[in-house]
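Complex shown without one protein chain; remaining protein chains in place.
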Amino acid sequence: MHELVSHTEYQTIQTPSRYEIRDITDLVERARANAHLWDGIVLVSTMHITSSIFVNDHESGLWQDIMTWLEELAPQKPEYRHHLTGEDNADAHLKRMLLGHQVIVPVTKGKLDLGRWERVHYGEFDGCRPKRILLKALGMAEEGRT
Amino acid sequence: MHELVSHTEYQTIQTPSRYEIRDITDLVERARANAHLWDGIVLVSTMHITSSIFVNDHESGLWQDIMTWLEELAPQKPEYRHHLTGEDNADAHLKRMLLGHQVIVPVTKGKLDLGRWERVHYGEFDGCRPKRILLKALGMAEEGRT
Partner (left out) sequence: MHELVSHTEYQTIQTPSRYEIRDITDLVERARANAHLWDGIVLVSTMHITSSIFVNDHESGLWQDIMTWLEELAPQKPEYRHHLTGEDNADAHLKRMLLGHQVIVPVTKGKLDLGRWERVHYGEFDGCRPKRILLKALGMAEEGRT
């Protein structure tokens, strides 16, 4: 019989630039392995409100397209009301909502159950400082492991 | 040993205005507590197709920025085909997709496992009537509770 497992990890990401996209699929697989998760899900969620977690292609041209497009739809500009608080990152709050802040990665027979081109990405829109992401594996443990 | 728990609650929200953002994090914690959930997730999902659930900053200036921005990207206007059915809320159907209609809140050691500034919000785009949200806690119960 498979036991229920619920296992949580945190990872810190600090990008050298304010805006950056990074493939974090390997971190998701590592969390799955550490959890000994056989079948279930891994929740991948940023703990900050100015960054994203999303699934898309690992292709640098597309990453540039995404950043250009986000700037068109949610531009960096001084006129946001949020900036009356002293902040300057309202665009990051909006950009992160367009891509979303979390994904669920399915796990089947001990493997991330992703399509051929699906990769999990971290999108940073207010970087140059440490940000945390949460990875929670939930489901059936490998037999003999709990 | 921790038992599996799956517990569901419904909350009704009726806003006095057509468009409104409201912090509902306390409702999520209440559902977690009622479920005696120790480790797992709480799904928070609107049951209506003209409202959103999203995670962002509890800051009123940002809330205004979000509403202004949604109106730019998905404006209220008469020309939608959906309005041929007699409805007038096509913009609400679009706005709700930009912010998303559900979030997963991780729970670790009996607490909502959110970052410092993460708050769960309800976004209403066709209010002035009762709307329901669903909260489902899934995972490991506190020891001795099922």
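Note that the chains take the letters A and B in the order they are written out, and that residue 1 is the start of every chain.
Methods note: a contact is a pair of C-beta atoms (placed from the backbone, for glycine too) under 8 Å apart; a residue touches a chain by one contact, two chains touch by 3 or more.
Everything quoted here is computed from the prediction, not taken from an experiment.
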item: Of A:P16, A:G61 or A:G144, the residue in touch with the unshown chain; value: A:G61
item: Candidate in contact with the missing chain, chosen from B:R18, B:H58, B:H82 or B:K111; value: B:H82
item: Contact set of chain B toward the excluded chain (per top definition); value: 4, 6, 8, 43, 45-49, 73-74, 80-85, 90, 93-94, 96-98, 100-102, 104, 132, 134, 136, 138
item: Positions on chain A where the hidden chain makes contact; value: 2, 4, 39-41, 54-57, 59, 61-62, 64-66, 69, 73, 98-100, 103-104, 106, 108, 113-118, 138-140
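Here is the rule we go by: only the chains that are shown with their structure count from here on.
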item: Between chain A and chain B, centroid-to-centroid distance (C-alpha), Å; value: 20
